[in-house]
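All protein chains but one are shown at their positions in the complex.
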Amino acid sequence: MATKNWPLWEIFVRSKNGLEHRHFGSLHAADADMALENARDVYTRRNEGVSIWVVESKHITASNPENNGELFEPAQDKVYRHPTFYDVPDEVKHM
Amino acid sequence: MSEEQIRSLERNFNERIERDEKIEPKDWMPEKYRQTHIRQISQHAHSEIVGMLPEGNWITRAPSLRRKVALLAKVQDEAGHGLYLYSACETLGVTRDELYEQLHTGKAKYSSIFNYPALTWADMGAIGWLVDGAAIINQVPLCNTSYGPYARAMIRVCKEESFHQRQGFEIMLKLANGTPEQKELAQDALNRWWWPSLMMLGPTDDKSVHTEQSMKWKLKRKTNDELRQQFIDQTVPQADVLGLTIPDPDLKWNEERQSYDFGEIDWDEFWQVVKGHGPMNKERMKARVGAWERGTWVRDAAMAYAEKKRARKEKEAV
Partner (left out) sequence: MKNENLYNYILGIADNSLILGQRLGELTGHGPNLETDIACTNISLDLFGQVRSYFQYAGKIAGDGRSEDDIAMLRKEREYKNVLLVEQPNTNFAYTIARQFLFDAYHLAFLKELQKSPDLTLSAIANKCVKEVSYHERFSSDWVRRLGDGTEESREKMQEAINDLWMYTDELFHQTEADKAVVAEGIGVDVTNLKTAYYAYVAEVLEEATLEVPETKYFQKGGKNGVHTEHLGYILAELQYMQRTYPNMEW
């Protein structure tokens, strides 16, 4: 039988409650259950996590860096989205 | 794409690296950058997993339970590091299986140091102290390298490896302060691992083919000779603490350079081992290929099971 390789999974770990899951890396596993178990052994052997998400890498859709100009640059000059854009007298507190 | 366009992309790319911007997997990159990174990262990954073998072979014989768990954890970390690095490599569009194929057919290289045999328990000390010591010198600057996934993998590796060298040094210290027999074990291990450790930092600068380009891409921050000097300068005082003698009659402190002068390295031996004729090259490859081949039916079974399970789930859902 021709060998079929174990697919690649992306691993996200919540390092403690209150924090978001963060991308930790990837690994290979035959299925989702195994991916979870492997992630536990590979990425949390030093007590790094309290929760794990796994997602098969092929299911991730990524933006294309070639479009970075149109995707992200228009946000650069929208200064009115930031509090520093607005002038408020110094004596006004709690704002 | 016209040549002019490619040149402009390359210029832009090089400027990004100079500005210390990271390159990420989907970014445009010169083909040579991709190939060089695949080669270096996979070589690094291969070194981790071949490096498991000389130490792994002492797990069942470790002299105490404390040493046994430390060694197990260390060798396991090496598997983990191999895994992180293979993953980083895979972001460049090559699969782990392809990389294994390159290793198993001898197309890809790994660190030559692992082609030396681990003969006594003291070798576990010497490997941790010297080999991991030399590796750290190589690896720390890579936490800042230009390719994002490699840099991130190296940050994780360096963080985890911090106990490896201490583990080795502690073994040496215990031996050096032990019975005369133990001290002899330690000295003998130092004698055998010293020169291969120096060679591990790569051929001299005038013989090194990749240095200039690698410097530009931050795959390398210092030359091989600089790294070697740094390694010697920091290791000699550690040997003094151990009360062991570095097996180099020409080794002496150079006041003017504020560095140690050292003897001639046997580069013939280095190239012989690199070319596959070291004491353990064949044995190491046999172990790797054997494990992989014995595992084929296991990996196939897991895939077949996963597919059956998926099919059953889909059927239930209907």
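Order as written gives the chain letters A and B; numbering starts at 1 within each chain.
The rule is simple: a residue touches a chain if its C-beta (ideal position, glycine included) is under 8 Å from a C-beta of that chain, and two chains touch if they have at least 3 such contacts.
Everything numeric in this text was worked out from a predicted model, so none of it was measured.
Novice: Of B:I59, B:V94 or B:I265, which residue touches the hidden chain?
Specialist: With B:I59, B:V94 or B:I265 as choices, the missing chain is touched by B:I59.
Novice: Using the touch definition up top, pick the residue from B:L9, B:L72, B:V94 or B:L251 that touches the left-out chain.
Specialist: B:L72
Novice: Determine and list the chain A residues touching the chain excluded from the picture.
Specialist: Residues of chain A in contact with the hidden chain: 1, 6, 27-30, 33-34, 37-38, 41-42, 45.
Novice: By the contact criterion defined above, which parts of chain B meet the unshown chain? Give residue numbers in ascending order.
Specialist: 49, 52-53, 56, 59-69, 72-73, 75-76, 79-80, 82-83, 86, 121, 171, 174, 178-179, 181-182, 287, 290-292, 294-305, 308
Simple rule for what comes next: only the chains that are shown with their structure count from here on.
Novice: Name, in rising order, each residue of chain A that touches chain B in their complex.
Specialist: Checking each residue of chain A against chain B gives 1, 3-6, 8, 25-28, 30-31, 34, 42, 45-46, 62, 64-66.
Novice: Show which residues of chain B lie in contact with chain A when the two form their complex.
Specialist: By the definition above, chain B touches chain A via 24, 26-28, 76, 80, 83-84, 87, 90, 95-97, 152-153, 156, 160, 296, 299-300, 302-303, 305-306, 309-310.
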